[in-house]
Structure formats: C-alpha cells, structure tokens
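Every protein chain of the complex appears in place save one, which is left out.
Showing chain A:
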C-alpha cells in the first residue's frame, strides 16, 4: 500500500519561487502571512495528512458509510480524525477571522487542500462541503444568519452541505421543485427531496447546516425562480443551543464507485424551517459567486490524487523486478532489473509527474490571482486577476480532474496486475478520481462554460489575461540560448491555440452548436498550453540554479528534465487537438440519431 508524503519541496517551489509567495504579505489583509507563518502551517498540514488522514484512506474505502436507524455512520476512525482535525483549527483555515477563521491566503490553502485530497479524499469531503456552505452564507447571508451559523461552522462544531440536485434535475437546475413557503415571521418551510448530497448526513458533528435551493410560491419559472435557503438539521435556538430535529432526514445513501467514505445522501426536507439567503429568486447568482472557489477546489482533488498515485507508482517501479533493460542489464546483482528502466514505465511516470507538477503550478497561478482579486490594492490589478480566475476556473476544474484521472489510471497500470488488486490501493485512486470529472458541473459543462461564456465575454477580454503573458514570454524568450528550446514548442502550440480560438469565436456567433462540438478539445488545448506556459516559467526559475549548491538534491535538474518531457512528449498533443477542432462538428451532428 502506497504511503503518502506531502510534496512540500515542490509546493514551496510553486508558492515562493514561481509565484512570489513571499510577497503575499504585501497585500492588505494578508500582512500576517509571511513565510515564517506559512511554512509551519504547511509542515503541520503535511503531518496531519500523512499521519492521521492517509492511514484511514484504505480502511474508509473498504468499510464505507452506513445508514443505521436513519443516521449515517462514517467509517471507523473518521470521527476521531475529525476531532483532531477540528481541534487543530483546520476547519477554519481559509475562513474569515471575523468569524473565528484564520484567513489563510488561497495560495497557501490550495496547497493544504491538495494534501488533504491526496491523503484521503473521502474525509476531505466533509470539511470541504462545510467550507462551501460557509462561502455561500458568508457572501450572501444577512448579518443575523451569519452570526448565528458561521462561528460554529468555522470552528468545525457544525458541518455544512450544498443541496442542489434533485431526482429529475442535475445540470439543469431550473427544473428544481423543492418548495419554500413563507411563514410570515421571516422564516420559510422547505419541502422536497434532494439527492447526491455529499456529506448530507454523518456522525462527525452535532449539527449540519444545509444550504438548499428551492422555489418560492410566486417564483418565475426556470432558473430565474430559484432561491437559496439555510436549513439546519437540528433547530438552533436564539441563544445558539440546539433544539429539536428540523424535518430533515436522510432517506438513503448511494452505493458508489469511489469516495466510499464520503456519505452521499438522499435528503428529505419535510416542512423544515429555513431562512432566505440573499435575495428572493437570486439563488443561482448566490451559488455562482462561490463557484469559482469550489471548482478550483474540485480541480485540486484531481491534482492531489494524481500526486498520490504517482508516489505509489514510483515506489513500485523502483522495487518491482521484471525483465531486463533493452539497452543492457542495469542491475546484474538482481534477478531482474527494476521496471523503472523500461521506456514505457518511464513514459507513464513522467506523464504523471509532468502533468501533476504542471497543474500544481497552474493552480498556484489561479490561487494567487484569487488572492489579488480579493486583497489587491490596485483596482485594475484586481480586475485583471478576476478576469484570469474567471477564464481559468473551468479549465482548472476539467483539466485537472481529467489529467488526475488519467494519472491515477497510469499509476495503476505501472503496478500491472497488482494494480487491479484492492489491497494495493492503486485502483482506489482511479475510482476516487472518477467522480471529480462529474460533480460540480461535469467536465463537458466546464468546456461549454469556457467557449460559451468565458471566450466571448467583453469581446474576449478574459482571454487577454492569459494570452498576453504567454505571447510576451514567447516574444521575449524564443531566441534565448537556453530557454529557447523550451519556448519553441510552446510557441508552436500557442499559434494553434490562437487559431483555434479565432475559429471558435467566429463560428460561435452564427453556429453555437459547431463551437460546442469543439468545446472539450478546445478546453484541453488551452489547458495543455497553459501548463506548457507554466513549465517554461518553471524552467526560467530553475535554470540559474542548476549546477549550483542550491541544487545539491537535484531538484532543479529534475525540473528541467520533467519540463523537457512535457514539451517533447505531452504538449505535441496540441497538434491533434487542433486538427480535431478545425475539422468541425459535422461528423457528429450529421450522424443519424436512429443509427446510434
């Protein structure tokens, strides 16, 4: 069974060396977050994840959750782990200090999230969903609601959920049927059934605060008639103490492919008392304001699992002896060479590594932009940062989870037959990673968001925040003696991306379906170029260090090696994607429906 070790060296590289994390404390509101504060947080997080959460990952998967007498029981050890987690202050790490949180910058919190997801994604779902509920309530709730619910969500006494999906509506939430009836005293009675509610019920906390989408009696039809309500599982009295159960029951839990330690519930709301969050009929808008943060978090789940799988695969490839190197025996003392000598094993390992490190760097850029968006002093800089976040959010969500799943699959492949055996832990990463491509907006929806909303917005202004830095780097460094070799493949892929972007923008206006047919390939193309850009920037940082004392552990040398692999063996996929995009969608849309 693989043992997870938080990749702190690479995380610090991304945070400090690539994205100037030491400068975070220059932003208003983040003054406290100097490296001497951040570093211990990362070290401590690594310890909790490695020592407390990772050991429960396999057992939690085997045992799963159980619904007993209407109450969900989480796997053995989860409750104790949660108590430790809560007592360590981890539930409020990224929350507002005004409600007891620690206000950690997103740049740092994203790294902690990665560690949690890598060590035990199922466990991470519980505090993760609480944080989602926190965000929505914090952004849109009245002062009264915030005072009542937030402190205990932040300190982990209570958990939270997001209740969106219903049996007949997932992607199309406009079809939502759950009803909310005003009681005349400012409260509402909520009735309806919600499904696929992650962390919908569990035994980790004394109460669960549900955020529920429902429809008021006078609501317009469709998506513009949805409102957001906060509904506690157990009534909360005015003095903050708990009252009676509030008509929220768990009807059943789903039997899933992965994340089995996370309870996925059917929740029945039966005249449950709730309060309106934000304006009536503006529930979707309230949801969207937190969506960027949430989608980035789901992308990071893919990244974390890719890292965990990579670590397991490398360890195995070093010790597993099979066959001999094709270029001659490498370990004559052993009965066979370790499989790490074989090109195909190296292809898999480097693919995992190049995408994982590349995504970590890209995620770091987006996280840093979120910090600037929220804390930047200069309005133009804040706007630019927000533009970049808005553009890259669907890319991060879909690309990271797709690549994460592919990486987990490669990691299992490295194990050969043993990867297929549960006890070895590698197939669990594949199963756990799979859901991230689906929830929080399927990756197909992310691609449509990218081409349909993000691309045309403000005549392409969001694109500028990404395309201009890339174009400027290429223009400045394409002839560079050392960097040039890395920049040239990027330049080639970038031209393809520019042409594909122009093409989609052109056809998108008159034939939206044609643009939609290219969406998934386009998102991958943009994502690969973005990761390629990150690799060139990483090489730029690493190059001067190679061969110096700072590189005694070979970290920077390995960066160059991984970068080279990415540029030569991964980024050329842009050519195939480009051809597919330019071929148009007729081959799909002309196909007779009856012939499927």
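By our rule, a contact is a pair of C-beta atoms (placed from the backbone, for glycine too) under 8 Å apart; a residue touches a chain by one contact, two chains touch by 3 or more; residues count from 1.
One rule holds for everything that comes next: contacts and distances are computed from a predicted model.
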item	value
Protein name (UniProt record) of the chain left out of view, among "Nucleoside ABC transporter membrane protein", "Circularly permuted ATP-grasp type 2 domain-containing protein", "Aspartate carbamoyltransferase" or "3-hydroxyacyl-CoA dehydrogenase"	"3-hydroxyacyl-CoA dehydrogenase"
Residue, one of A:224, A:318 or A:453, that touches the chain absent here	A:224
Contact residue for the chain not shown (choose from A:161, A:409, A:501 or A:562)	A:501
Residue, one of A:275, A:467 or A:578, that touches the chain absent here	A:467
Absent chain, residues of chain A that touch it	220-221, 224, 458-461, 463-464, 467-468, 470-472, 498, 501-502, 505
